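Report on the following structure.
Note that one protein chain of the assembly has been removed; the remaining protein chains are unaltered in position.
The block that comes next holds chain A.
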Amino acid sequence: MLTCKEQVARSSDYLDGQLTFRERLMVRHHLMFCPNCRRFIRQMRLMQATLKRMPQEPVNGADALAERLAAERRKDIM
């Protein structure tokens, strides 16, 4: 059986689907018996979802840039 430390070391690969079938079973097996590691994985997922929803910085000067790019393109089709 994996130790908690080994489970944590594989956690990103587990979340990204990068483990082999056998390794995946080993992680699942560990999680079944280890509430601390289940909490760890659950909170890793929550952390991922949080990063995803973090507001992005607004793009500075988007209007000016769009104007320039559109003008550039129209030059090509004239």
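As a working rule, a contact is a pair of C-beta atoms (placed from the backbone, for glycine too) under 8 Å apart; a residue touches a chain by one contact, two chains touch by 3 or more; residues count from 1.
Keep in mind that, in the parts below, contacts and distances are computed from a predicted model.
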The complex's invisible chain, by UniProt name, from "Cytochrome bc1 complex cytochrome c subunit", "ABC transporter substrate-binding protein", "RpoE_2 protein" or "Copper chaperone CopZ": "RpoE_2 protein"
Missing-partner contacts on chain A, residue numbers: 3-6, 8-9, 11-13, 16, 18, 36-37, 39-40, 43-44, 46-57, 59, 62-63, 65-67, 69-74, 76-77
